[in-house]
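Complex shown without one protein chain; remaining protein chains in place.
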Amino acid sequence: MADLAPARPAPSLPVSESDTLPTRRVKAKARTRPALRGSLLVRISLIALALAFLALVVLLPLAAVFAQALEKGVGAYLRAIRQPETMAAIRLTLLTALLVVPLNTVFGVAAAWLIAKYRFWGRNLLITLIDLPFSVSPVIAGLIFVLLFGSQGLCGQWLSDHDIKIVFATPGIVLATAFVTFPFVAREVLPALQAAGNAEEEAALVLGASGWRLFFRVTLPKIRWALIYGIILCNARAMGEFGAVSVVSGHIRGVTNTVPLQVEILYNEYDFVGAFAVASLLTLVALATLVVKKVAERFQNARNVEGWR
Amino acid sequence: MAGATNIAARPGWRPGPLPGFRPTLGFTLLYLSLVVLLPLAALILKSAGLSWGEFWTTVTSNRALAAYKLSFGGALLAGGINAVAGLLLSWVLVRYRFPGRDLVDAIIDLPLALPTAVAGIALTAIYAPTGTVGGFLEKHGVQVAFTWAGVVLAMVFVGLPFAVRTVQPVLMELGPELEEAAAVLGASRLRTFLRVILPVLIPPLLTGFALAFARAVGEYGSIVFISGNMPNHTEIVPLLIVTKLEQFQYQQATALAVVMLTGSLVTLLAVNLLHAWNRRWAGHG
Partner (left out) sequence: MNVRVQDLTKAFSTKAAPAVFQANFEAPSGGITTLLGPSGSGKTTILRIIAGLETADAGRVLVADEDITPVPVQKRGFGLVFQSFALFGHMTVRENVAFGLRTQRAPKDQIEARVGELLKLVQLEGHGDRYPGQLSGGQRQRVGFARALAPRPRLLLLDEPFGALDTRVRLELREWLRLLHEATHLTTILVTHDQEEALDLSDRIVVMDGGRIQQVGSPDEIYQSPSTPFVASFIGSANVLRGRVSAGYAQVASLSLDVPANTPDGTPVRAIVRPHDIRIERAGIEDSVLDRRTAAGRISRMVNLGAHVKLDLALTTGDAVTVHVARREYDSLGLVAGESVLVDLESARVFVEDYVI
């Protein structure tokens, strides 16, 4: 028999012509594959099991929020929300989000761009640092700002000399929230950037585009949906952050209470309708976030054949 | 932005053809320093101010030990539950079609988007003796809220998206061909699952487990409502830290925070190693 071992490993030429022909390799979803389906019983049991788990852990609590909030009727619901302390909390939360989200967006995009488009020493370190807030407890996130800016903190003396309040005031809340939520935009944008590749940017570069033009006209449209989802998610977390803000805010009613903290206060006072009513606001924000994600996915899928998930 | 600039680590080195490297790097580093590095440095510095004896007493007190057991042990258990649930949910979402599948897929991300405090009170509402499921369970002598079980439940809630979203893409990429090959070679569905599909899913499962674990260890908001917060019984480490802070015992709080942070960093390292292993594994096939 002829000796067939290639003299050297197969050269990395573009694969044969047959690869450019449209193949009929269709992923499992679109075709029925009777040979691979488990029995109907197995399928139904697995689906039932999965749904039961989901119901117990996620769906029931979700329903509970609205059930409890509306327990005493829509009137009580609306009154609870219109309480002055609650309104103040809503204002503070909105302010925080308004400051934190744009900053983290710019940072997130910059960091994702750095990681995706360049090779440099410290790149892996940067990736690890970005993931850091995810593995740090929110309580510790709050603690470190207290240690830095609190009255007994490193900068405490300097700050009180200049009569600047960070901890137990709005700036502290903003900083702590920024810390906790800054990975979100970067983590959503990075895979999108990586999947989109460099080809279009390089083409634009050869055609003479400057950096900003390149970014706004070529890159941004490609990652548009991932960016939108990242922003929405960052927003939801920023509004809903509890642990870090709890440590940093000092719980001063009407002044340094965000919506989640207000929920806690109402709950501890056994004002359940009030607590759940306020909670329902953020729940609606969360649900809206999920809707945006689905929409974003659909549009991004229409763009790429494989999708960016 | 000027044309491609280079920060020379060695002569002739360029970070890439695209412009804007220096400004982007500068901005990123600045932001990172202000928001992340400086505060963390404060933690390190402050903890350096502790005497060793004091540090040791704090972190090994009975109360602290009970808290570690609950936080880390509970997170391990929750991570395990999440890994199994993640596998189940990913499988059902990728392989089967059923009405409402899209909805289910979207709902899985709810723990990510929902504020932890809201999750906390909602879980308590359902699982307290006065709640729908809690009441039913109590009749059968099982208590969830205000016990370690409640803590684990809340940890499962917050870790769920991580466990599912690591396995799901791998399963989607898998495609039917491997299973078809196994079927033609005579393998039953069970054998195919155990020997052909599952091994490929082990790396992402482990990653999902690690991420869920890391999340659960540090979790605060969703746990403190359902746990009842009894010291030595249902007190998690983050709560202990907060209690110390409220009593202005900064040193002790810092000591405990250092322990937690060390644990987090170790977990982070493990996750990164897992990712590297994952990539090497994927390179085999």
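Chains here go by letter, A and B, matching the order in which they are written, and residues are numbered from 1 within each.
Here, contacts are C-beta pairs under 8 Å (C-beta built on N, C-alpha and C of every residue); 3 or more make two chains touch, one makes a residue touch a chain.
Predicted model only: the values in this text are computed from it and were never measured.
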Of B:Val59, B:Val196 or B:Ala270, the one touching the omitted chain in the full complex: B:Val196
Among B:Thr60, B:Ser188, B:Asn232 or B:Gln247, residue touching the chain not depicted: B:Ser188
Interface with the undisplayed chain - residues on chain B: 177-178, 180-188, 191, 195-196, 199-200, 281-285
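Methods note: only the chains that are shown with their structure count from here on.
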Length of the line joining the C-alpha centres of chain A and chain B, rounded to whole Å: 14
Of all residues in chain B, those that touch chain A in their complex: 1-2, 7, 9, 15-21, 24-25, 27-28, 31-32, 35-40, 42-43, 45-46, 85, 88-89, 91-92, 95-98, 102, 104-119, 121-123, 125-126, 131-133, 153, 156-157, 160, 168-169, 172, 175-176, 179-180, 183, 189, 211, 214-215, 217-221, 225, 237-239, 241-242, 245, 250, 253-254, 257, 260-261, 264-265, 267-268, 271-272
Complex interface listing, chain A residues touching chain B: 27-29, 33, 35-36, 38, 42-43, 46-47, 49-51, 53-54, 56-62, 64-65, 68, 103, 106-107, 110-111, 113-114, 117-121, 126, 128-129, 131-140, 143-148, 150, 152-154, 175, 178-179, 182, 198, 201-202, 205, 210-212, 214-215, 233, 236-237, 239-243, 246-247, 259-261, 263-264, 267, 275-276, 279, 282-283, 285-287, 289-291, 293-294, 309
